[in-house]
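After this line comes chain A, so read on.
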Amino acid sequence: MNVLRIAWVIARKDLVVEMRSRELAYTTLFFAVACVLVFAFAFIRQGRTPEDVAAGILWVALAFSGTMALGRAFERERQAETLRALLLAPVERASIYLGKLAGLLVLMAAVEAVVVPLVALLFDAPLWRAPGLLIALLAAGTLGFAGVGTLFAAMLVRAHSRDVLLPILLYPITVPVMIAGVRGTAAIFAAEPNFDAARAWLSMLVFFDAIFVTMALWVFAPVMNE
Partner candidate 1 sequence: MSNSKTELQAQAQEGFVPATSITTESLPATPLLYSAYGAVWVILILYVFVLARRLTRVERDLRDVSARIAKR
Partner candidate 2 sequence: MRLATRLLPLLLLVTAVFFIRAPFLIKAAPIESTMGVVQKIFYFHVPAAAATFLGATVCGIASILFLWRRRPMADHVAVSAAELVVTFGVIVLITGPLWARKAWGIWWEWRDVRLTTTFVMWTTFAAYLLLRRFGGPGSNIMAAAFGLFGMALVPIVYQSVSYWNTLHPKATVVRTLPPEMAGPLWWGITAFVLLFTALMIVRVRLEAGRAALEDAYVELED
């Protein structure tokens, strides 16, 4: 399909640019780690953090660093005016959205590959208890978050106050993704794990993803046409 092929071209362009400088990867990763650190100290009690707090800290760190990565990724486009060039090109709007989304997902996957084990280490969370389920939760949650985020970041590119407006818009809408992600992860990490609950949260996440990504695809063209 042409749309997918062009999306791949766009995604590959982003990844190649990123590989050269690795600016986004390093800064996002470090920011996520810094978040984890701040939250860890916020919740320390008698030298350790309470058990069930690891899931929350993980997802909040990912949400914050994801928002930052979104902002930076599109800031880059804005400075080089490449977004306008893309919009002027005779390509389906959907392929721009999908391409940017794919690039961001790869970035977040790289960040999660480091942050998740780090959180497990610092908070004594049982990472290997259900690795498939955990990875699925992370993937679905990241997709939901990035799916909405890519739309909002793209549309805000030419807006005033765009740095602060992106989190203001993104966090309320991604509340259900956060709820499902945190509760699903917490169900796995808990002292008495509830894998059925985790699976239920996962299917809810997949359902939300389908809705959000479909809506974003739908809305991307009309909102980007000024």
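The candidates were selected such that all candidates are chains of the complex that A comes from, given by their letters.
Couple of notes before you dig in:
Methods note: contacts are C-beta pairs under 8 Å (C-beta built on N, C-alpha and C of every residue); 3 or more make two chains touch, one makes a residue touch a chain; residues count from 1.
Everything numeric here is computed off the predicted structure, so don't read it as measured data.
Candidate 2 is the partner touching chain A in this complex, chosen from 1 or 2. Chain A meets candidate 2 in the complex at residues 148, 151-152, 155-156, 158-161, 165, 168-169, 171-173, 175-176, 179-180, 183, 200-201, 204, 208, 211-212, 215, 219, 222-223, 226.
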